[in-house]
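Starting off with a structure, shown below.
Every protein chain of the complex appears in place save one, which is left out.
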Amino acid sequence: MSKGNILTVDGATKTFGGLVAVRDVSFEVAEGELLGLIGPNGSGKTTMMNLISGALKPSAGTIRLDGRVISGRPAHEIARRGVARTFQLVRVLPGLSVRDNVVAGAVFGHSRHWGKDAETLAETLLEQVGLEGRGSAPVSTLTYIDQKRLELARALACNPRLLLLDEWLAGLNPSELRIGMALIRDLRNEGRTIVMVEHVMDAIRSLCDRCVVMSSGSKIAEGEVRAVLSQPGVIEAYLGVEDA
Amino acid sequence: MEILINGVVLGGTYALIAVGLTLQYGVARIMNLANGENLVLACFGAFWLFSAFAINPILAIALIAPAAFALNWAIYRHALQPLVRRAKNRGQLEVDSILATFGLMFILQGVMLLGFGGAYFNYSFLSEPVAILGANYGLNRIVALGAALAICGSLYAFLNFTRPGTAIRAVAVNPQAAGLVAIDVAKASAFAFALGGALTAASGALLSTFYTFNAAMGVVFTMKALIIVIMGGVGDVRGAIVAALLLGLAETAVAALVDPGLTLAATYLLFVLVLLFRPQGIFGRHAA
Partner (left out) sequence: MIRPTQSEWKLAGLAILGLGTAALLPVVDEGYYLSIALNMALYAVLCTAWTLFSGPTHYISLATAAFFGIGTYAVALGIDALPFPVLVGLGALGAALLAGLVGAATLRLSGVYFVIFTLGLAELVRQLVTWAQTSFTTSVGLYVFTDFTEKHIFWMLLALAGAVYLIGWAVNRSRLGFAMRIIGNDETVARHVGINTARAKVALFMLSGAFIGATGAVLAPRFAYVEPTSAFNPMISFQVVIMALLGGTGRLWAPLLGVIPFTILFDWVTARFPNHTSLVIGFAFMAIVYLVPRGVSGLLADIRRLSGRLRIAFAEGAGRR
């Protein structure tokens, strides 16, 4: 029983009728670690994220944050315990200003601010993600990568114990990708605990300490990135048997 | 025993209205609050055909149902399809259609009030008593039940054993996927909406043989139909029929055993219980 683990996933399973999306997956994330959750499309990675964030309830198994059970609790409670996430299809709040989008993350979550305090925090975060000075702008003026930055700022606003990034680097061109990866590297160097679902292998290789590989709902490999990525089972999962 | 049979008769009539609304909401995705007016219009229609031309109300369905079909088709094509096209998501469409059909309800009711006033109407048709298992029931009620069962049966057969029927069921499950397998979703929705209206009208014609009706009673029936549709599971015809029978039985039982003034309370109690413990309905698949 490791005490220093922020996240413990124990036998998590999720079924939808007859479909088993996540099958008996277990892994742990230590404090300050950056864990990559990878696998081919349809392997259950985003479902796993949804189980951790509380968007879905596991059909079986337990998930613990800082030792306390969070599986089965409603999403808002899990958020207050300190889990923040970004979404695969970016979800910014169109009716609020850029700054208020970030403030939204700071008011109700794990660490709570209000008023001037929250606004100052929002400005700091906007600067950190590269959106400084855009606080009063309407969300409709943001480009795709800027929306992603905004979502990241919102997730950071509550000072989460665990940050979940769901394909945050998807859809970025090479220069945007470099900036995005640098941002994540900075977060990791700050000591944040992060789980990221990614397809961009460069990012996985250069950013993650360890990774967990999923395929068809089950965990097929776990460990140091380079070692895992050269395992035949992993290559087979991504490319098929013949090209392995 | 009386409660059982009367309850089933009431439930049978509710079933037709509910099935009509199920088609409209489950397939065309329109929460038609004006559905009850279909019923009342049909009551007046049957009354007029019987009083003026001595046409048997059961046979009159052959005239009333197609008329209702045409009317509902026109309503869908001209009033509701623009909403479907402009709605950005399903929630928006539901709100818009509720408001629009609400308006339609008032308009139809207003027209009927102007035409017939607020008076109550009824007429005598097959009102001789029939003895079943010791108690007397109106023959008209038994005949109405039989007709309702026949119509529900044919509908079930249509939906499950014919191609157009299966297309309709497909649209109810997933309109986008249905479109991908070359089903004309717009046409199927319009058809389902019109068919739903026709079924409700048929139920109105049957109801008029033993029920005293007036121009303003549409709302109550709409409400009960809505509750039945939700209790049975949205889009599920079997569920609607079962829930309708349950409601008919519950209402009759409460009226006879507790107090006739509490029937609506009984309906609501059932509704609340379903919402709290099984919001997807008895046969429903997804949670709301």
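As written, the chains take the letters A and B, and residue 1 is the first residue of each chain.
To be clear about the criterion, a contact is a pair of C-beta atoms (placed from the backbone, for glycine too) under 8 Å apart; a residue touches a chain by one contact, two chains touch by 3 or more.
Just so it is clear, the model here is predicted, and its values are computed rather than measured.
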Among B:83, B:250 or B:270, the residue in touch with the chain that has been omitted: B:83
Candidate in contact with the missing chain, chosen from A:96, A:137 or A:220: A:96
Absent-chain contact - pick from A:16, A:114 or A:144: A:114
Missing-chain contacts mapped onto chain A: 53-55, 74-77, 79-80, 84-85, 87, 91, 93-96, 100, 103-105, 107-110, 114-116, 154, 158
Touch residues of chain B, complete complex, unshown partner: 31, 33, 82-83, 91, 94-96, 98-100, 102-111, 113-114, 219-220, 223, 226-227, 230, 259, 261-265, 268, 271-272, 275-276, 279, 288
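We adopt the following convention: only the chains that are shown with their structure count from here on.
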For chain A paired with chain B, centre-to-centre distance based on mean C-alpha positions, whole Å: 48
